[in-house]
Structures are given as structure tokens and as C-alpha cells.
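Only one protein chain is missing from this complex, and each of the others stays in its spot.
On to chain A.
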Amino acid sequence: MATVVKRLVSYSWQCPRRIAPRYTPTSAIPWQRPFSSTIRPFKDDKSDLREEWKELIEDLQEMDPETFKNAIESGGGMEIDKDDMDLEELSEFDIEPPEPKQKIGFWGDGEEELGADEDYYGDDISALGHGELEQHRELREYARLAAWELPLLSKLAKPFEPPSKATPLRFRYTTYLGENHPAAKKVVVEFCASDMPNLTPQQKDKLIKLAGVRYNPSTDIVKMSCEMFETQAQNKRYLADTINNLLAEARDEKDTFADVPFDFRHHKPKVRHEFPKEWFLTPARKQYLETKRQQQLEKDAALETKGKLIHGAKIIEEALVNQLAAMPVPELVEVAPTRGRGKQRLR
């Protein structure tokens, strides 16, 4: 309950206050200006301050500069008179109990760790603002680091050495820059089957068959990973042991696996289509195509002049004309007048 109230108070701090607690009201009835934006007139106690300052300056002037000097040289504080440190009476051994804790305020009731209620004097930005500033400071800190510290890292750089024949294994680790991540413990190892030392071709084949789907026939690389164990080191150890076992098995002549065919069903080689070289329009090819087209035109023209070019439409027309010509001309026959006895209809 108290927390909610405390939070309410903290939010209320972000709003302009009506009552400033720095002064004590002079009259019994406080003068209130709820909507005023000007500064309250406070009691003028500047004259007292001036006197205090005067005193302090005089005291400082009276001080012997030698004392300071000695103190600095001896490396300690000011000399303490040791004679005064004697403890004679029993009562002097009594240790005063510590001062009672500050009284817990109204808003901290039930939650002592929140401490006493704070007073707000209207001279600070809100907690949200502080958060923003904090973030900005943090960013600036990293920017400073990037500008000043990171270039120094180049001093630590080592020249790249390509892996040699003696180091055919390539391990891959993953870091999440200090964060906890379930995959941070994972270790992946890759090695080329042909790079493994002291393997006859038959043993290499057996190694590939044992590796199963972990073998990629396009690249000749076996890839294995492990995240069984809690730590990276354990996983790496396991991988190394597995590879050793694989090699030992591959070298085992008892069963050479010669009768087992390779199984690459897990691998689908990527098809790459390349633009055919012959299709590139080089000047020579352009020239060739141009002459070919010219020859075609000439060929057609020659056929046309010889009358051997075949026009489909013309052939059909000719055939139709010939058909008509071949058809027997219908003979006109004189119609004999009807001499029927029937009634003739006149119109």
C-alpha cells in the first residue's frame, strides 16, 4: 500500500508544487498564490550570511601556512596532541549507542528501505529526465571508447595464418557478448574428408559413409555440431572424441564398407545456369548473323525470280479458279410449256 502511495508522491514531484517547504510561514494564515508563476518573496537573511562569511575569512587568514605545509610533507593529517588520548576512567570506555535511525516518513511506512521522505525543493528535473540523461551519458561513454580506446586494439592484432595441413579441423564457436544464450555452448566442427591424414582412398570412402548425412559431396566437407553438454569446452571435447573414433573406425580394416554404396540422397546439388558463351553478341557474331540474313533474303529473291517461291494463298486461289474452269458448264435447257389440263392460276 505504501509503495503505491510513495509512487504517487514521486509522480507528484514531477508536477509544479504549490507549497514550497523551505520557508516557514510568517503569519498564521499562509499567503497562498495557487496560480502564480513568480517567485515567492522569502525572508531576507542575507545580512546573517554576510557576517558568517566575514568570520570564516578572518579565521582562515589567522591560520599559519606552515602548519599546512608540515601536514602535507608528513603525509598525514594535522598533528594530534597524544596527551589528550589517555583513557583513565571506566566510564570513558562506554560507547555511545548509535543515533536512532532517522524517522521513517509517512510514505515509507512498512518499507523501511525506502528511507525517510525526501523533500523536494523544486530545483531538479524529473526521474524520467534523469534516466534520459543517464542514457545519453552512457552513449557518450561508448562513443569516447570507440574514438580513443578501440584504435589501440590494432596493437593486439595478429597476422592471419591460414590453417596448415596439420590443422584440418575448423571449429566454430558463438559468443553473444557476455549475454546468456542457449546456443552459446554450441560448437561446430568442419573438416575436409580428403585432408584427414594417413587415409587410404578406401578408408576415406569408409569415413564418408560413416559420416552419413553430415557429409557434403559437393564440397567434400563433413560438418558436425554438438550442444549436448553444459559448456563449450565439453562440447568441443566431445566433437574431438567423435572425430577420433570416426578415424579409428575408418582405419579399421575388419569391415571396409566396400559393399555399401555411397548414399548422397540428403544432398541436392545446386543447379547453376550459365549464359551460353555462343549467345554473346560479339561483333563477329553480329557480322555472321547479318550476312546470314542477307543470304536468306537473296535466296528468297532468287526463288521468287525463278517462280519457285511458294505462296500459299496464291496456290489456293489458282486451285479454286481451276476447279471452276474444270466444272462442266451447266447447259441451258428450254423448259417445255406445260400443257396440263389443270386449272391455270392467273394473276
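Please note the rule applied: contacts are C-beta pairs under 8 Å (C-beta built on N, C-alpha and C of every residue); 3 or more make two chains touch, one makes a residue touch a chain; residues count from 1.
Criterion: contacts and distances are computed from a predicted model.
From the set "All trans-polyprenyl-diphosphate synthase PDSS1", "Peter Pan-like protein isoform X1", "Small ribosomal subunit protein mS29" or "non-specific serine/threonine protein kinase", the protein name that UniProt assigns to the chain left out of the figure is "Small ribosomal subunit protein mS29". Across A:Leu128, A:Ala248 or A:Ile310, the single residue that touches the chain missing here is A:Ile310. From the set A:Pro65, A:Gly178, A:Pro201 or A:Pro261, the residue in touch with the chain omitted from the display is A:Pro261, counting the whole complex. On the side of chain A, the interface with the absent chain consists of residues 261, 263, 265, 296-297, 299-300, 309-313, 315-316, 319, using the contact rule stated above.
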